[in-house]
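Structure, as structure tokens:
Of the protein chains in this complex, one is absent; all others appear in place.
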């Protein structure tokens, strides 16, 4: 939602520079390092919105730095920032974890938070988080599989659901595998059409791939494709078919400007990175944050969840909502375990994908 | 394999080829005009991007898709004008100029988007408008052809019309004559009082105009929003298409269609068990193969004779 | 004579001043402290050893691709294929960096040479197509960029990916494969030495050898070269081989110098940047050093500016674009030059 990317842009003074001069005592200084650029409407934007909350609710001084996609620049940026007088340095992603851990070890007087990593080990001044992506995707898969056979107005008789991913990479496949297993859980016969756009900034490609899926009998598509994914919703609107959003509550977001389109986004698989970041910083301020470990945030910790918003409530039949709730409870109670594609070999993912090919 | 045929042998697929071709065709026609005037405009990608954003912003603020389209096209023309100003007035190297325009557009669009909407990634928070798709009476009722040719976005029809317009413009109008003369022998044009610089300005502005239409199509038809770097290489493909079309209007249109078809095919191929990374290379492999076959047959023809006596 | 001779210097300085003035204007629009901000842009990249290091690190790949492209441009080949080759050779080198067991200096040598050779061979394809059948090298090279990227990404995902890294990255390179750092406190690696040697070699090649001569003549006027008895098809293939070798070496060196795993999920962009560097260097190998450093300097400056001030990172590309547009504006201040020429003519 809120994307005031650079806080200094709307505050009078150049805080970063000021902060450099004086360690003004009690005010917590928090910096967020984005290994990429803002505007992805998911991962990075969510982290940034978490930072905004830290600023608003904890009165911290904050700054966000976009490190861009050139990975050779990340290490010097980490080092430069660590040399400044920030109390808390936040970044996220498995890709940066090694580098980030090294930075933390070299700066024992600072606190570090990695808001999303699959790597367990963490230095003593680092707190790691990750999310049950596979479980929330499982739930999204259940929604999709239930929807495709339902009597929802835009569902067809075919038993096929779709998935459009940005690239064939672990981060995306973590969603895919959960999604497939969730769908299979409610209906072992379900077929899943899978496409990858090969690109996170090509919505037109996302739209084409979705149109092909919709034309071939798919009636719900799970979008896990960043900017490319926005084309999927366009396709959904054009074909009046359903879609499932990702990372943030995309249905509500889009409904603001295009209700017709928004209403077709039955739900979204949300990773609550923003509240996770807020929570961690809060605990850190209180001194209750356990450093040197990693927490996996699931439904119980409110780290993930599907968007049970107005659209969901209106579009998705109540009896099916109940079924989904049931599945969710089972996930919480560990009655169901979901595989995690993080750490799978490509061939394993391929096997899972091919098993449900339409 | 069957599932592939199920996808390809449909009117939907044929329909999608035209849809995919549209932005490439617009930009390729733009590239054609500037190339015929002897200047290679490699800033197509950037111009399209700026136009795509301009269309979204202007249509969102005026709440009129048509005004948005006008704005998009003007923006494209204006960016081309900046390029023209530097390359024609100050003799900035045209390639560097093009690179600079692409760079400027990639950062500038995000920057502007951020200033206007507080969002760096997409324009979803702007209620922009889209141009309509149109059914063509009579045609739409013909089986097979109807579903393929009718119901397209209005700019898709514009693009087809543009082929005719550009053909006419280049081959049948005074300005076309001048554009071609400037491209082929600028000294000759200059010697009869044709201002080479003026013609090149015109050609570059026209190339911006058509790229602008391509950009508008991306964000106001094909899609209903702007996202960062959304042109995703289509400008470059258009330049390649123009090059492969050997500077003729019909050739350019055909190669654009070839690229469109190959791209659509690569989307359809995702139903097969081939790694997505490899499928994505298909349009490019097809192009290279096509180009080689064409080039080989052309040189064969040429090699077998001496210069003909009068052609000097 | 003095004045005209130094016209280029004067023009360039004037242009830089104007470009900075424009940059300053743009920055003033968004920044509360424009003076300080532009100060960061200008001084920060050379203010610390680390930052100077960053500039040089970034210039290394730019020098490689800039050199490769300038040779192609010299031969009048408008080929933008350095991009794909840079990427793909990086993949090839990574395979060897992961799987070979060799000693400290042999390992990078073998890995880099393999990457470079593959680059040379791949580059030869558009070269042969151009030389033999006159297939447009711009089209083929742009297409090859996408093809090589696709195949490279496939190799990464299906054959090199380290599942335990939880990301689309390869297995770790053997320590023996990585290039040594040569300056304490920076990440400047031996690649710098390699590229500088290469640039000098290319300079000698271009201006002092028979083959370089053939290359230049073919570039200026292929028909002339042919009538003089040069085998221009061979020359074109040769320059493609060399350029591919250099671009490939660039990718290999970058991968081993700056990374410990292969992790490019998109084309890194050095090929097109190489074209920029080459054009700024007017296709002169030695000037490639300066133009690559210049580009790296303004990029690092802009990065630092966005990090240390309130100017968003997208400003980078706008300011870069302005500088590039102006820096190559040859006719800028033309009237002044003409006046000076006339004066000199009269004095003579």
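Order of writing sets the labels: A, B and C. Residues in every chain begin at 1.
Quick note on the criterion: a residue touches a chain if its C-beta (ideal position, glycine included) is under 8 Å from a C-beta of that chain, and two chains touch if they have at least 3 such contacts.
In this section, contacts and distances are computed from a predicted model.
Peer 1: Under which of the names "ABC transporter ATP-binding protein", "Fumarate reductase flavoprotein subunit", "Monovalent cation/H+ antiporter subunit A" or "Cytochrome c oxidase subunit I" is the non-displayed chain listed in UniProt?
Peer 2: Hidden chain identified via UniProt as "ABC transporter ATP-binding protein".
Peer 1: Of the chains that are displayed, which are in contact with the missing one across the whole complex?
Peer 2: If we consider the entire complex, the absent chain touches B, C.
Peer 1: Tell me which of B:17, B:113, B:189 or B:261 is the one touching the absent chain.
Peer 2: Spelled out, the listed residue whose C-beta touches the missing chain is B:189.
Peer 1: Hey, which of B:87, B:128, B:159 or B:181 is the one touching the hidden chain?
Peer 2: B:181
Peer 1: Which residue among C:225, C:241, C:272 or C:323 touches the omitted chain?
Peer 2: Checking each option in C:225, C:241, C:272 or C:323, the one touching the absent chain turns out to be C:225.
Peer 1: By the contact definition given up top, give the residues of subunit B that touch the hidden chain.
Peer 2: 168, 172-174, 176-178, 180-181, 184-185, 187-195, 301, 303-312
Peer 1: For the chain that got dropped from the picture, name the residues of subunit C it touches.
Peer 2: Residues touching the hidden chain, for subunit C, are 4, 208-211, 213, 216-217, 220-221, 223-231, 334, 337-338, 341-342, 344-346, 348.
Here is the rule we go by: only the chains that are shown with their structure count from here on.
Peer 1: Would you kindly tell me how far, in whole Å, the mean C-alpha position of subunit B lies from that of subunit A?
Peer 2: Here the centre of subunit B sits 35 Å away from the centre of subunit A.
Peer 1: Among all residues of subunit C, which ones touch two or more of the remaining chains?
Peer 2: Touching at least two other chains: 30, 150, 153, 157-158, 312.
Peer 1: When you check subunit B against every other chain, which residues touch at least two of them?
Peer 2: Residue numbers touching two or more other chains: 110, 114, 120, 275, 277, 280.
Peer 1: Within their complex, state which residues of subunit A touch subunit C.
Peer 2: Within the complex, subunit A contacts subunit C at residues 5-6, 8-9, 12-14, 16-17, 37, 65-66, 68-73, 75-77, 79-81, 93-95, 117-119, 167-171, 198-199, 342-347.
Peer 1: Give the list of subunit C residues in touch with subunit B in this complex.
Peer 2: For this pair, the touching residues of subunit C are 30, 129, 132-136, 138-140, 142-144, 146-147, 149-151, 153-154, 157-158, 272, 275-276, 279-280, 312, 314-318, 320-322, 324-326, 328-332.
Peer 1: So in the complex, which bits of subunit B are touching subunit C?
Peer 2: Residues 86, 89-93, 95-97, 99-101, 103-104, 106-108, 110-111, 114-115, 120, 233, 236-237, 239-240, 243-244, 275, 277-278, 280-281, 283-285, 287-288, 291-292, 294-296, 298-299.
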